[in-house]
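What you see is the complex with one protein chain gone and the rest in place.
Let's turn to chain A:
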Amino acid sequence: MNAKANKNHVTSIEPAYYQAVTEAIRKEAVKILKDETVVGVVGYLPGRRQGTASPALVTTVEEAEKLIFSPACVNNLSVYLTKAKKGVLKQGKVGIVAKGCDMRALAGLMTESQLQREDLFIIGVVCPGVYGFGVERTGTLTEANIARKCRECTVHMPEGADVAAGTHTELADLTPEEAEEMARIEAMPQAERWAFWKEHFSRCIRCMACRQVCPFCYCEQCLCDKNRPQAVESSPRPAGNMAWHLVRAMHLAGRCGGCAECERVCPMDIPLNLLNRRMAKELKELYDFEAGLAPVDKGPLNQYKEDDDQSFIK
């Protein structure tokens, strides 16, 4: 982003950085709770185990002083503000702690009129990255334990937040794993691509965790739960799984902010974010649209231009 020029490259992110961010978040959260700007703040509290953090809604100053930010703060908190969980917003204006990728979700939700900017107080976090899954959760964040999505993050600096906590720091020389993986799949012959995805989707157990954790899956009734008519088979069988994941990717096309929460919560290790990334890349190429950089009037699939590409239409 625009801060790229003066960024700091380091080989590990020391706990001191997160401590500074934590202090900044606490200070801001206490302030806005005290002066009654907000009725609560959605943030992270320390988890029960070492190296974890859990999302929480804090409503008192005492609680706000316990808020933290650490590399374990992986959750995208914007999911607590969407329609299905709208209890949080009922009481009045709320504060929310948001990393760059979570800001994209917030901007997307504003685009879709699910949130109003004036109902939110956004404490942006200048995030150097978070832990990946199944890695050593020691104090420092290094190339070895950073999440896949953070390796190619373009939104370290949250834009459009009310306040930003932290200074710009990021890890040096990260290999863009997802971009490489996507290029590898795209280069495969078509039959191999099918085999690749078939293997992955066949393992799906249809726990729907990807749907529950996604800030954009806020429909009160999901198409995939309907059985009259049944569009997508709901049992964990290969045919229905393929349909579900394609429908999911299609519904997120041009909306997904790339927080990769779906991939994080997937118990079967299906690389779901690759599908989302592929769609994002396609819409960027076709319609020059990137989701969630700022709230816009309409997403790319809700609008059109008369001279859109139609070379595939006879």
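Convention: contacts are C-beta pairs under 8 Å (C-beta built on N, C-alpha and C of every residue); 3 or more make two chains touch, one makes a residue touch a chain; residues count from 1.
Keep in mind that, in the parts below, contacts and distances are computed from a predicted model.
Trainee: Which protein name, taken from UniProt, belongs to the chain you can't see among "Ubiquinol cytochrome C oxidoreductase", "Dihydroorotase", "Sugar ABC transporter permease" or "Hydrogenase iron-sulfur subunit"?
Mentor: "Hydrogenase iron-sulfur subunit"
Trainee: Tell me which residue among A:V38, A:A164, A:A253 or A:I270 touches the hidden chain in the full complex.
Mentor: Once the missing chain is taken into account, the touching residue is A:A253.
Trainee: Check each of A:D35, A:E118, A:D173 or A:D308 against the chain that is not shown and name the one that touches it.
Mentor: Selected residue, touching the omitted chain: A:D308.
Trainee: Mind pulling the chain A residues that touch the left-out chain?
Mentor: Residues of chain A in contact with the hidden chain: 185-186, 188, 190-198, 202-203, 223, 231-232, 236-239, 242-243, 246-247, 249-250, 253-254, 275, 278-279, 282-283, 286-287, 300-306, 308-310, 312-314.
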